[in-house]
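Yeah, one chain of the complex is gone here, protein chain that is, but the others are all in their spots.
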Amino acid sequence: MRKPLLEVKDLQIKFETKRGTIAVSDGVSFAIGENETLCLVGESGCGKSVVAVSIMGLLPAHARVAGEIRYREADLLQCSPGEWSRFRGREIAMIFEQPMSCLNPVISAGRQIAEAYAANNRCSKREALAEARRKLDEVGIPENCFVKFPHELSGGMQQRVMIAIALACRPNLLIADEPTAALDVTVQCQILELLHCLKDRYRMSMLLITHDLGVVAEMADTVGVMYAGTMMELSGVEDFFYRPGHPYSRALMNVVAGNALSPIRGSVPHLLEPVPGCPFHARCVDAVEQCRRARPQPRIVNGRMERCHHFTGDNSGRQLDQMVSSR
Amino acid sequence: MPKTVRIGAIIIICLLVVACLAPVLTPVNPLAVNMGEKLQGLSRQHPMGTDQLGRDVLSRVLYGARTSMAASFSVVIICLAVGIAIGCIAGFYGGVIDELLMRLVDIMMAFPPFILPIAITGILGPSLTNIIIALALTSWVGYARMVRSSVLTLKHLDFVAAAKAMGSSRSRIIREHIVPNAVHPLVVYAAFNASHTILAISGLSFIGLGAQPPTPEWGNMLSEACSFMGSSPYLFIFPGLMIMLTVLAFNLLGDGLRDYLDPRLGTEVDL
Partner (left out) sequence: MPEYMLRRIMMLAPVLLITSFISYALICLCPGDPARLVLEAQLQGTPSQAQVNDFRADHGLNQPLMVQYVTWLKKAALGDLGKSLKSGDDVWDDYRARFVVSAKLFLAGELIAVLIALPLGIWSAVKANSIIDNILRVIALGGVSLPGFLFGMLLIYVCAVRLHLLPAIGYGKPANIVLPALTLGITGSMSLMRLTRTSLLEVLKLNYVRTARAKGLRERPVITRHVLRNALVPVITAIGMHFGHIVGGMAIIETLFAWPGLGMLLVDAASTRDIPVIQSFVLLGSAFFVGINLLIDLIYTLLDPRISYRAKEG
């Protein structure tokens, strides 16, 4: 197997707050190869965004990060702030949800794109502006929006500007954190299509965070399922959809499959009070005594990883039963 | 509760105790003139020395706490009462009444700082009471504005609607739901207002528009001390320290309470 572009190993992120330390990410590991898309899914509040932001090195000052984030040869966590900033924009770029709040309200759209280009390339102001115009065209924004301010653009347009900023320096890895969460459904499709198309054109790898399994089906090569700061399952997209292993994955799938009457019962545990055993046991239909006592360790069989005491590597039979019984 | 709040509160309580017990703490009459003992430095008999009329500085400083605390508390309490009343009326009844009251607030804010209090005391005549009236007349505005905006936000909250549905009268809703929920920002504002008031009273007394001699008042004492700065610096150091300590205490209280009562967690990055 070729060396992956980004490799995250046993990432531990803790926030020190007035009310105690919160572990928002506990032992998350994954890898993204060249040209590959990894989708992180999970309910809100499970730590997906924090993992993404930690790869950019942009976590707030009270965050404590341990583990390893390896981009090509470099271990980003060992970098000084100055060295890390050289990866941002040029190698790894990120687009966020809520584009309105992520764009500076007092600088015109064109200048914000030009600034991203100028930050990582030696160039004159005029070159940067010209490059920004090309990018604007590429993401499908009309020419006259170049001088407009963010509040004068629609949500979809704002997200296109964010994409143009992210792609200004042709990064190798694009992190997209719920890029369509705040948008209308029709606009969501356009943005996703745009991302898909640009990914192919630029031969980028992508880390896409979403809770929309439809998006996952369309974009992902690999799927990571996160729950309460832990990576529960990491498998190829086909395995994930046709042979979902982890009870949590199956529960997610059930919700999407139209069983609106069977949402996952209970809610995500509070991170301030870590539960013993498997974090999902309180909501799991298959939980047994062992799940309440011991934290499952990741097990890897046939290229897929799962954290579940029930996991044996062959889920096909059980999955079929599950599908039949739930219909 | 943060440390700053506790320190501020302790200093203020001490000052209040001093203000109440001044006659017990110092048996010396702060007004007793004794020309034979004028401008004596620090001694066992007069721990803070005596002034140009031979009066005991320590007892004047302690009685000064009485003047300052009484004056600033009067201003704050008057403003609170007026501000809450007007803010509630404006916010709750809305419409023309609200419009009129808020224009009045705007107009009061169109006067530059300090001018109106000085002008009002000028016309009323310089005295401590008139300073209190002047400061109250000009500083209720902030309270009214704040109470009105709290009332406006609270008015739309569910529990008010529920109370309405249960048939509570308007005055009851104001009393039981709106006042307690608007109190937090108001307390912080009142603490800062108290510190401003103390600064204003001592400042205006310093320029001769506030408490008149021989009333023991810190600003007053400072202005008398000006003439003897070279020979007797202690005359302005002690009252000066007291003003600073008092203002600091209210600032600590306001700062600490603001941080403590502010519900925002401090980061926009969603987790």
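For reference, chains read A and B in written order, and residue numbers begin at 1 within each chain.
Keep this in mind: a contact is a pair of C-beta atoms (placed from the backbone, for glycine too) under 8 Å apart; a residue touches a chain by one contact, two chains touch by 3 or more.
In this text, all values refer to a predicted model and were calculated from it rather than measured experimentally.
Student: Which one touches the absent chain: A:A31, A:L77, A:A119 or A:A282?
Tutor: A:A119
Student: Give the residue, chosen from A:T37, A:Q98 or A:N172, that touches the chain omitted from the document.
Tutor: Within the whole complex, the residue contacting the unshown chain is A:Q98.
Student: Just checking the interface: what residues of chain A touch the absent partner chain?
Tutor: These residues of chain A touch the chain that is not shown: 53, 56, 58, 61, 81-82, 85-90, 93-94, 96, 98, 101-107, 115-116, 119-120, 149, 151-152, 162, 165-166, 168-169.
Student: Over the whole complex, note the residues of chain B touching the chain we left out.
Tutor: 106-107, 110-116, 118-126, 195, 199, 202-204, 206-209, 222, 225-226, 229-230, 233, 236, 240, 243-244, 247-248, 251-252, 255, 266-269
Following the convention adopted for this analysis, only the chains that are shown with their structure count from here on.
Student: So, what's the distance in Å between the C-alpha centres of chain B and chain A?
Tutor: A distance of 53 Å separates the two centres.
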